[in-house]
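Every protein chain but one is kept in place in this view of the complex.
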Amino acid sequence: MLIYVVKRLVLMLPVVLCVALVCFLLVHIAPGDPLIAVLPPDASAELAEQMKHVYGFDRPLPVQFGLWAWHALQGNLGTSIATGRPVAEEVSRAVGNTVMLAAVAATIGFALGLLFGFLAAYFRDSWIDRVVTTVAIAGVSMPHYWLGMVLVIIFSVVLGWLPAVGAGPGGSTSWAWDWAHMRFLVLPAVTLSVIPMGIVTRTVRALVGDLLTQEFVLALRAKGLAETRVFRHVAKNAAPTATAVMGLQLGYLLGGSILVETVFSWPGTGLLLNSAIFQRDLPLLQGTILVLALFFVVLNLAVDVLQAVIDPRIRRS
Amino acid sequence: MTVAANDIVAVARADKARGYWSLVGRRLARDRVSTACALVIALIALGAVLAPWLGLADPYQGSMIRRLRPIGTAGYPLGTDELGRDMLTRLIYGGRLSLMIGLTPVALAFVIGTTLGVIAGYLGGLVNQAIMRTVDVFYAFPSVLLAIAISGALGAGIVNSLLSLTIVFIPPIVRVAESVTTSVRTLDFVDAARASGAGPLTIMRVHVLGNVLGPIFVYATSLISVCMILASGLSFLGLGTKPPEPEWGLMLNTLRTAIYLNPWVAALPGAMIFVVSIGFNLLSDGLRSAMDVRS
Partner (left out) sequence: MTSLHLIRIALAAAISACALPAVAETVVRIGMTAADIPRTLGQPDQGFEGNRFTGNTMYEGLTVWDLSAADKPSEIIPGLATGWAVDAADKTRWTFRLRPGVTFHDGSDFDADAVVWNVEKVLKQDAPQFDASQVGVTASRMPTLRAARAIDNMTVELTTSEPDSFLPINLMNLYMASPAHWRKLYDGVAASVADPKERSKRAWDAFARAASGTGPWKMAGFVPRERLELVRNDAYWDPARRPKVDRLVLLPMPEASARTAALLSGQVDWIEAPAPDSISQIKQRGFVIYANEQPHVWPWQFSRIEGSPWNDLKVRKAANLCVDRDAMRDGLLGGLMVATTATFEKGHPWHGHPTFEIRYDPDSARALMTQAGYSKTRRLKVKVQTSASGSGQMLPVPMNEFVQQSLAECFFDVELDVIEWNTLFTNWRKGAKDDAARGATAINVTYSSMDPFFAMVRFLDSRMAPPVSNNWGFINDPEFDKRVAAARHAFDPAERDRALAALHERSVDEAAFLWIAHDVGPRALSPKIRNFVQPKSWFVDFSTMTIAN
């Protein structure tokens, strides 16, 4: 077991380096001026050249990459061109906000997903199953950012129950776990939870449904085991794949929230990325993508290890 | 992927019996929901393909005085959009781009991903490590992020979207393919083939591929709706299709603010994406059930 973990960790290193390289390249092959944020359109080309030199964009690409990677290792992700603030600080604040949103969305999505999935599997082919499956499929088929906009119209504009945008009455830095702040989380989290809910429901339904038809379950029931004990066996068998799927969904929530964050102006990494892309703020873009990607790499590793712990058969030589 | 692996074993054994696929076909046909979905999708696809010959209005021709007319206006059965263009036409023509952008990346990723995954799964060892670690690098990026980053880098446009979406869907398919291939590799009939002297390519092509294609295909079809939604998301952010091309995601974007004037028309493109996605998802489910030998 330990050897497996160590091996995966070691293999992670070249992956991390490649991730950094891909981040850097992605951002630098983009057409357009990296200094668009500090150079208004009426600035002359001479001024543009001058500024390029000051910011170091006229150095050869490998040199730029080397410098960036070296600084990144020390925790310095550079300075945002548009705002002049250190990138690491912006990203860490944004990551905090996204993790909060993702955690709440995951809780809602997974809880409902597990519940619906088990219900559908136990009452297979009944009306409960049909209702649940319809809801789940609707969840994964809906363009969720659009659902968000519709929810805003219904709950903010028409009913006035919930706020339309933002992360709290005083901004995200003054967050508190009380209703005045949490009401800002409701719509974005619900919107974001729809797809994971659907996917978890379908996966669990398929998994558990299969398991319930297998011989060992029939055998356990024939032996006279109480239904709850049978349930525990079923759950344990379903756990590895379910965990894998939920882990993947967590990753999606962390990285894929950009659309929802744009609609709700939730100050997370998605919104940061959106701004960085459209302002062509290279240091910010590189830094955000790198942090998100690294998060995901670690998350993938954790999910794999967890799977291996739960189901020893998964470990491959 | 334990459940998938069990599937493979069962399917592999069943495949020995002749007419497995015709059995699947018959079971699918009997499943009313799947048939209905297939019909709906076929209808939409047919409409999209035959669009120029259906006698519809010009999808690019608009008029300022006809903006945002409601559904049921004379001459404009589904209303008009924010530039006065007929919605029915735009939706049908939009199907061409939207379906293509939804299907092509998945199809391409299916071909490329299955190839890479089977090779990695069968050969194991260094080849496996090389392929899987490369896949890991791209897997390190959440799909939405990767699609947006690539599209953001390459610029808006259909070709760039197709490229970025294909790149996004290759890693998950490679992973699934590798996973199921690894399970099949250890089965008796594969050992037998190897013992009889067959080379690795032959074994992969003849014995392994046939058995793993099914579940991978089912998985891939479940990705179609994700691809469509992701593509529409790219257009939503201004990174996908460029105006004035009709495409459901782009229409959803440009009709966003029209939601205050004419919410039903503004909802139509979203409804189309929704219907097609549900169709593919249900079809994918039905296919999986039909291929499930044990029930």
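Going in written order, the chains are labelled A and B, and every chain counts its residues from 1.
In this section, contacts are C-beta pairs under 8 Å (C-beta built on N, C-alpha and C of every residue); 3 or more make two chains touch, one makes a residue touch a chain.
Small disclaimer: the values here were computed from a predicted structure and weren't measured.
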{"item": "Which residue of A:Thr98, A:Ser275, A:Thr288 or A:Gln307 touches the chain not shown here", "value": "A:Ser275"}
{"item": "Hidden partner interface residues of subunit B, rising order", "value": "62, 64-65, 67-68, 82-83, 155-156, 238, 242-244, 256-261"}
{"item": "Residue numbers in subunit A that touch the chain omitted from display", "value": "31-33, 35-48, 51, 54-55, 79, 81-86, 90, 93-94, 149, 152-153, 156-157, 160, 163-167, 170-174, 262-265, 267, 271-272, 274-275, 278-280"}
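Rule of thumb we're sticking to: only the chains that are shown with their structure count from here on.
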{"item": "Length of the line joining the C-alpha centres of subunit A and subunit B, rounded to whole Å", "value": "21"}
{"item": "Residues of subunit B defined as touching subunit A within the complex", "value": "1-3, 6, 129, 133-134, 136-145, 148-150, 152-155, 182, 225-226, 229, 232-233, 236-237, 249, 252, 256, 259, 263, 267, 270, 273-274, 277-278, 281-282, 285, 288, 294-295"}
{"item": "Subunit A residues touching subunit B - in the complex, by the definition given at the top", "value": "11, 14-15, 18-19, 22, 26-27, 29-31, 137-138, 140-146, 149-150, 153, 202, 206-207, 210, 213, 240-241, 244, 251-252, 254-256, 258-259, 262, 273-274, 277, 289, 292-294, 296-297, 300, 311, 313-314, 316"}
